[in-house]
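This is the structure I have questions about; it appears just below.
For this view, one protein chain was removed and the others were kept in their places.
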Amino acid sequence: MVDRLLHRGREAAAPGDPRDEVWRRVKLARHLGRPRTLELLGEMADEVVELHGDRGFGDDPAIVAGLARIDGRRIAFVGQQKGADTEENVRRNFGMPHPEGYRKAMRVMELAERFGLPVVTFVDVPGAHPGPESEERGIAEAIARSIGLMIRLRTPVVAVITGEGGSGGALAIAVGDVVLALENAVYSVISPEGCASILWRTADEAPAAALAMRMSASDQLALGVIDGVVAEPGEGAHADVRETARRLKSAIVTRLDQLAAVPLDELLEARYRRYRAIGPYTEVAAPAVAQPPSRGLTDRLRDLLDPGRWAAGVPLPGSSRRDEPPAHEDV
Amino acid sequence: MVDRLLHRGREAAAPGDPRDEVWRRVKLARHLGRPRTLELLGEMADEVVELHGDRGFGDDPAIVAGLARIDGRRIAFVGQQKGADTEENVRRNFGMPHPEGYRKAMRVMELAERFGLPVVTFVDVPGAHPGPESEERGIAEAIARSIGLMIRLRTPVVAVITGEGGSGGALAIAVGDVVLALENAVYSVISPEGCASILWRTADEAPAAALAMRMSASDQLALGVIDGVVAEPGEGAHADVRETARRLKSAIVTRLDQLAAVPLDELLEARYRRYRAIGPYTEVAAPAVAQPPSRGLTDRLRDLLDPGRWAAGVPLPGSSRRDEPPAHEDV
Amino acid sequence: MPIKLPSFRPRRDDYPPDLWTKCPSCGEMLFNKQLDKSDRVCPTCDHHFRLSAAARLELLLDPGTFEERDAGLQSVDPLGFVDQKPYPDRVAAAQVATGLRDAAVRGIGAIEGRPVSICVMDFGFMGGSMGAVVGEKVARAAEDAIAARIPLIVVSASGGARMQEGTMALMQLAKTIAVLERRRAARVPYLSLMTDPTTGGVFASYAVLGDVNLAEPRALIGFAGARVSAGTIAQELPPGFQRSEFLFDHGFIDRVVHRRDLRTELVQLLRYLRPADGSSGDGVEGDTRWGFRPMGFLSQLADRVVPEIGPPPGSSGSERSSEERASGEAKRG
Partner (left out) sequence: MPIKLPSFRPRRDDYPPDLWTKCPSCGEMLFNKQLDKSDRVCPTCDHHFRLSAAARLELLLDPGTFEERDAGLQSVDPLGFVDQKPYPDRVAAAQVATGLRDAAVRGIGAIEGRPVSICVMDFGFMGGSMGAVVGEKVARAAEDAIAARIPLIVVSASGGARMQEGTMALMQLAKTIAVLERRRAARVPYLSLMTDPTTGGVFASYAVLGDVNLAEPRALIGFAGARVSAGTIAQELPPGFQRSEFLFDHGFIDRVVHRRDLRTELVQLLRYLRPADGSSGDGVEGDTRWGFRPMGFLSQLADRVVPEIGPPPGSSGSERSSEERASGEAKRG
């Protein structure tokens, strides 16, 4: 796990393979030298004032938040912050936030709303911290509430996926009026390794999963999840942090100026509609199920039809808990 | 401490002494058999549905909260809950809430506001839990936020001091449009023991401190902190829980009906004015200090004038911390 | 957040499963008829077996009152996702196995004669995974609740987001939460019931955001999978980790409710949590706000339900229609 977090040891798919291109980007998105929130702000901003603490439990170093001035514009910022080396990564928990990190983010976003500052977020997270303390203190609740706050926040919000956009832990600070991504950023519902180990039964198929999930910035742009891609210089953001920041700053400032021209009520309504409408489905004429037959009958019918289900009296593969395990593997 | 919390071992002041009467009430307020929130509701309400959890850390058994129906009226309730015996007292932490208890209370009060339910609170607490975990998770923040919520809560609030009204831990759920008290309830800014050990240098003077602080319900009525006193039957609430509950119910229902007739905006404005105005002071003509002289001079002058201050180079009595101790003793 | 799908790895059963089921908790052999009578709760150890959406609806609603909405919503394949098997084939197989179009069923029903907007998940359909169809159904259920000013109930049973829909599935967190935020601003009550399992993105969106959160006993509820947690962190998991009771202890669930008491508790809670108009806080029973008269799309249902509700005498003229009220609230929200 630490290996993966430090991005050691994984090789790309065979050259010429379409998986190659996306996997190259995954590796760039995870590159140890990739600029993080504070590095980018350090280049972009004239001034950065970090604020700390969630006012209830702690100050999570995996999320930084505060106030900054970019090109004369005062903003509030929130961003995940991985470490630049092993020591900092340990201190910042490899950029995986605990609930208090998201609660700090919410506090600063509410402050921004109160004082009319636009919010800019920087998303770069393998996923929210998956350990017991995180569950105990309500990582799911913190993510859900942060998403809810960002949807109703009465100030412009620009979100930038700068590196890894890892699942709910990313979306928690990635709801915005405009969502941008750096060219080699990736965004997915589950890590490619996690996806591969479930669907391909081996994490080695991660490049195939990355391709199948279309997690590159350009694919996400095509899907409408993000609104713009900012080109990275040369071999990637790590190769020229200053130039990366310059381009990003220009994109952010342009968007902030566009958003500032929109009345807040319209902005909020458009933001709502954006998320209300997302995700394609179709509608067919005939309902699939009629009024339900008597309780129990359906279940028994399905037990017969679906031999993999638990009711068959056969323990499921991967059972490790005392009672009936749901055999899920989510990240 | 456990002795005090279990109310063992303390004797009343000499008979005939004016301290006697107030101390008798302090003992009744702390009586182990005194009915608590759930016992009172059990008698008063047709239905009680307890809700649990602060949605962030835990479920504090020292505060109970939920929904209840009293005489056909649906309400939300919040109350401190001491134990009826040692075992329950340990489980309920002697009725001393942690921050998550107040955060649960806030959650349920917000629910009440959202769905137009009046709030009734039952106050009976030696004080908020004073231990390290309580400080770590922000007991002060939780108390302050709960007070703030109750002041702006857009639904009628009736608070009842049923036993010990112990300082900030009590006030956190005792802000209301109407504040009632049971006859033998007490309300104070610090426990009489705490007050006595600071001002009299011995906790044995607690009855004197209780008298000086005018902590009885009738004194608090005279001071305008509470609005009504509900007489207890016979020797006190513990002697006849049912009759106590009957009287309390009648008082609560009367007040709820009165409050329901007041438009919410007026109610909120009156509640605000009540707390904005509380606490007498006077105003004299001449300012006490002129424009400050140069920095440092004032301090040095005061060091000379006030030999007990730290700057004198003499360690303060009671110093137990490495650097300059503020020698305070708050509860 | 997505899930591993055991459904698609057919295995041979040693015994015909139509007559009996082995309780995975106490090991007792239970006759299915007996199990059905006890709402699929083990009479020996109170183990709560999973319920299909149909069985759940029958358990919770007044008989014959459920009117399904959006039954025709069906997944598309936004990514052209192929692993060992194309995503559309997986959906088709699940549809055959379950008789459902996707992992949630939603509609309007009545509980003790009072209308509710309800959405129920079915773990049998691809592990109850949430794609665009599930998200859309939850969102529409909330919108119906807002429009009609009736309570919203969502019963979750899901391993999380459906990874075959990629970030389209992830965005369903934002979609459902967006509507739930409007619902809250509109002061329409929402009860969330978590059943085994409620994990990943479903837990981290609509399941955790109830005005009141209920859970069935010993349901697995959590964000990250237990093996992920343990594997990633190399740390021992606390006892009862991610079970209902653990979540209760940590403050995220109001009440852990035995299945036999579920309906009673819902009825009880819904008597307190009524769509509010914000004009008063008297809490007095029989206030006219509850004298709800279904409108518009609810007219069909109303024919069945209204006689049981009984409009308060003389209230119809003095109230704004539910639609007027809802639109007024929505602008504020």
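Read from first to last, the chains carry the letters A, B and C; within each, the first residue is number 1.
FYI, a residue touches a chain if its C-beta (ideal position, glycine included) is under 8 Å from a C-beta of that chain, and two chains touch if they have at least 3 such contacts.
It should be emphasised that the depicted structure is a prediction, and the values quoted were computed from it without experimental measurement.
Note that the absent chain touches A, B when the full complex is taken as a whole.
Check A:P35, A:P156 or A:G279 against the missing chain and you find that the one touching it is A:P156. Interface note for the absent chain: among B:L51, B:L67, B:I139 or B:L267, the touching residue is B:I139. Note that of A:L32, A:A84, A:L111 or A:A277, the residue touching the chain absent from this view is A:L111. Counting over the whole complex, subunit A has residues 47, 49-59, 67, 69, 72-76, 100, 104, 111-118, 154-156, 256-257, 259-260, 264 touching the chain that is not drawn. Mapped onto subunit B, the footprint of the missing chain covers residues 1, 127-128, 130-132, 134-141, 143-145, 147-148, 151-152, 167-168, 171, 175, 187-190, 194-195, 198-200, 208-209, 212-215, 220, 223, 225, 272, 275-289, 291-318, 320-331.
FYI, only the chains that are shown with their structure count from here on.
Inter-chain contacts peak for the pair A-C, counting C-beta pairs in contact. Taking the mean of C-alpha positions as each chain's centre, the chain lying farthest from the centre of subunit B is A.
In whole angstrom, the spacing between the mean C-alpha positions of subunit A and subunit B is 44. Our note on geometry: subunit B versus subunit C, Cα centroid distance of 41 Å, whole angstroms. Rounded to whole angstrom units, the spacing between the C-alpha centres of subunit A and subunit C is 25. Chain contacts: subunit B has residues 55-57 touching two or more partner chains. Of all residues in subunit C, those touching 2 or more other chains are 250-252, listed in ascending order.
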